[in-house]
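Omission of a single protein chain aside, the complex is shown with its protein chains in their original locations.
Should a chain be cited, it is by its letter among A and B, assigned in written order, with residues numbered from 1 in that chain.
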Amino acid sequence: MALVSLTTDFGTVDPFVGIMKAVILGRAPDARLVDVSHEVPFANILAGALVLRHAVPYFPAGSVHLAVVDPGVGGARRPLCVETKSGFLVGPDNGVLSLAANDAGILRIIHLTEERFFLSPASGTFHGRDVFAPVAAALAGGTKTDALGPQVEDMVRLEVPSVVTDGSALRGQVVYVDRFGNLVTNISAPSRVVRVSLGNARIEGLARSYSDAPVGEPVAVVNSWGVIEIAVREGSAQAKLGARVGDPVVIETA
Amino acid sequence: MALVSLTTDFGTVDPFVGIMKAVILGRAPDARLVDVSHEVPFANILAGALVLRHAVPYFPAGSVHLAVVDPGVGGARRPLCVETKSGFLVGPDNGVLSLAANDAGILRIIHLTEERFFLSPASGTFHGRDVFAPVAAALAGGTKTDALGPQVEDMVRLEVPSVVTDGSALRGQVVYVDRFGNLVTNISAPSRVVRVSLGNARIEGLARSYSDAPVGEPVAVVNSWGVIEIAVREGSAQAKLGARVGDPVVIETA
Partner (left out) sequence: MALVSLTTDFGTVDPFVGIMKAVILGRAPDARLVDVSHEVPFANILAGALVLRHAVPYFPAGSVHLAVVDPGVGGARRPLCVETKSGFLVGPDNGVLSLAANDAGILRIIHLTEERFFLSPASGTFHGRDVFAPVAAALAGGTKTDALGPQVEDMVRLEVPSVVTDGSALRGQVVYVDRFGNLVTNISAPSRVVRVSLGNARIEGLARSYSDAPVGEPVAVVNSWGVIEIAVREGSAQAKLGARVGDPVVIETA
């Protein structure tokens, strides 16, 4: 009984996600479905890749992860399955799979060419339904990846902006803003934090949790993804600090 | 193990949908639930009927489809079950079931009068919980439709605006706008398309996919529902063209 997770930018207003689930359960009746998010910002491949990277490690081994943030649907980008040490990633070759794939350990990358697994005829506009959902169902049902198409050498790799070490300072940036307005950085928790700076804000040291800060005040924590996050207790750091993805963050460690 | 799909305008902020699911799973523990949409625009029966029509064909035979867009709840409109060649449709007799029912092939229409299947006492404000969910559970558990009430001759039929053929032109309209701002028309894909017109926009020919157009430019495609749709690559056709449901669309085929 495989778990199949779904990560898309389809939203939940239209029936797109329900249709994908119908396709999966029609072909793999015992699959268990888990929504990771369908509100990835439209066409934002980096956000989708980050969401997937941080969700995948909590799923049991052998899970199948559908990720359809696919502005190039119907174009030249290849449909892929990445078999990793912990499960299967299925989606377009535009980078959305690459962060999760790297973390999990890539065993092989398959170009999905075996159309007998697809819905027929496949549309040019909804590969989530016609290509990726039926392939996920096949994997959930035990189909081996080598039946799905030829192995290929590489895939589009997405780069998360890297962190620069500058003396005792770490220079990174905000890479994701969650629905609470928490500002997630690309900086893994260092062993010692003296000060965190973002724009005009200076935060002294790390708190263990949001509740260590006064209500309304910015606080820096190691968040549930294991990286430095700037939050405002019972408020929005995004709103209070006027910050957004790409803004530089500096951590002084001495 | 029947699939039960759910289509409502209840939203997901309040516990209404979760309560319906609890009722279904309390009575049909093996049912599998699939959300089609709970964000049908409030009281918009046509939108609900279109969503249902386009989702149902992807579900396995024998599935049960709950559709509760029901502004007349507690009034005179009848609760119905429509048995079709591919499954069961359950909801109010206000047209929301009719497009899917027509497409699937109606076998019989049942007026749901057998109150022993309902929650007791049934409220006047939440038939989704008290009438439709328990009836869906009964169907998922194998209850025959003739146990649910008397067969009736007809139901409220919703008309999708029809397409007019005018020489070599097809005159239709926008009937649905999805969350991407794509403008879905009521015009099935003709064999040849020379030009698509909507307001001041003129689009030459059909693209095979969104990615065939330059970013930001309008494009016409045959969408995943098999009809003509006007889109803007990585943008919103609704916003760019200032269009909405009911706006006329003309397709020149020669």
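As a working rule, contacts are C-beta pairs under 8 Å (C-beta built on N, C-alpha and C of every residue); 3 or more make two chains touch, one makes a residue touch a chain.
Since the model is a prediction, treat every value here as computed from it, not as a measurement.
J.: Of the listed residues A:Phe88, A:Phe118 or A:Tyr210, which contacts the missing chain in the full complex?
T.: A:Tyr210
J.: Kindly state which of the options B:Gly72, B:Pro161, B:Pro190 or B:Pro248 is in contact with the chain not pictured.
T.: Checking each option in B:Gly72, B:Pro161, B:Pro190 or B:Pro248, the one touching the absent chain turns out to be B:Gly72.
J.: Touching the missing chain, which residues of chain A?
T.: Residue positions of chain A that touch the missing chain: 1, 3, 5, 7, 12, 32, 34-39, 51, 54-55, 58-60, 63, 178-180, 207-212, 221-224, 229, 233-234.
J.: So which bits of chain B touch the chain we can't see?
T.: Within chain B, the residues that touch the unshown chain are 10-19, 21-23, 25-26, 29, 42-43, 71-76, 123-126, 129-130.
Methods note: only the chains that are shown with their structure count from here on.
J.: Any idea how many Å lie between the Cα centroids of chain A and chain B?
T.: The separation of the two C-alpha centroids amounts to 30 Å.
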